[in-house]
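Data first, discussion second: the structure below is written as structure tokens.
Removed: one protein chain of the complex. Kept in place: all other protein chains.
The block that comes next holds subunit A.
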Amino acid sequence: MSIETEKIRSIQYRNRNELLKKKTEPYLYLIPTIILIVVLLIIPICMVISYSFFDNVIINKNPTFVGFENFKKIFANKTFFVAVKNSLIFVGGSVVAHLIIGMTFAVLLNTKYFSAKTKAVFRVIFALPWMFTASVIAILWKMLLNTNGVINYFLVEANLTSTQIEWLASRDFALLSVTVINIWAGYPFYMISILAGLQGISTDLYESSAIDGANIIQRFFRITIPQLKPILISLLMLDFVWTIQQFALIWMTTGGGPINATEMLSTFIYKLGFSKYQYSQASATAVILLVVCTIVAIIYVRNQRGQD
């Protein structure tokens, strides 16, 4: 009798233990990830939000709560609006050009006019800019765009300009120049993603439309674009977030100059924090940027859910 109850008890005990183990097991595997994300992401996000409401953070051990004072200061700062305007031009130009160039190259590498080998070789060549770190890209383009550089040489020789242009040091050309550099550095991601998308489109669709007499342009807009739409939306959103935060390229080519001509939100935040020691205002600007990117991220996640 007692042996029986003991048996039952031990089974119950084992079951309870196993149940507990079953319930906690999925979390055990996630512990390192959760710790990292909480410590390195969630805590810093909370910190930057709280910094933006206090004065003299980091420098002062006991900062005072000032409400929206830092945000007011930022909105009264003319450079902030210059940075917003430049960021929008930079992001808009980059995103549109990335899409057009990426799409062109992807379609080109997906045509039946070239052999598989040719396409493989050019796929690598076209993807090359993506392999380089920002400091290499910055130095390389500083050399190309130098007044005595090779780009000016070609332009002068082709009679497109009579004088050598100071691309990165001129107020008229600096923003265009950094945008072109960013376009060069970023289009391969579109190209590769779109290429993968194109290969996923069923050829039946094209064949049946060819029978219906659709020409190449109609097929592109009626089949290719709608089929790629989810990928394109994801790409545009990711690119928006990546480009608006682009810091390294700007910092190493123009540093935001000449006279704020290429000042972006990222360089504005960095300068406020690391050369003016205005950590509170820098945090307020960071929070504004974070809010914008969060909205984009929400749309992005919804878009991805829609695909499943």
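Following the convention adopted for this analysis, a contact is a pair of C-beta atoms (placed from the backbone, for glycine too) under 8 Å apart; a residue touches a chain by one contact, two chains touch by 3 or more; residues count from 1.
Everything that follows uses one rule, which is that contacts and distances are computed from a predicted model.
Novice: Look at the options "CRISPR-associated endoribonuclease Cas2", "ABC transmembrane type-1 domain-containing protein", "Elp3/MiaA/NifB-like radical SAM core domain-containing protein" or "Carbohydrate ABC transporter permease" and return the one that UniProt uses as the protein name of the missing chain.
Specialist: So, among "CRISPR-associated endoribonuclease Cas2", "ABC transmembrane type-1 domain-containing protein", "Elp3/MiaA/NifB-like radical SAM core domain-containing protein" or "Carbohydrate ABC transporter permease", the name matching the hidden chain's UniProt entry is "Carbohydrate ABC transporter permease".
Novice: Please pick, from A:70, A:193 or A:224, the residue that touches the omitted chain in the full complex.
Specialist: Within the whole complex, the residue contacting the unshown chain is A:193.
Novice: What residue numbers in subunit A mark contact with the hidden partner chain?
Specialist: 23, 25-30, 32-34, 36-37, 39-41, 43-45, 47-48, 51, 58, 104-105, 108, 111, 113-114, 122-129, 131-136, 138-144, 146, 148-150, 153, 157, 184, 188-189, 192-193, 195-197, 216, 231, 234-235, 237-238, 241, 244-245, 247-248, 252, 266, 269-270, 273-274, 279, 282-283, 286-287, 289-290, 293-294, 296-297, 300-301, 304, 307-308
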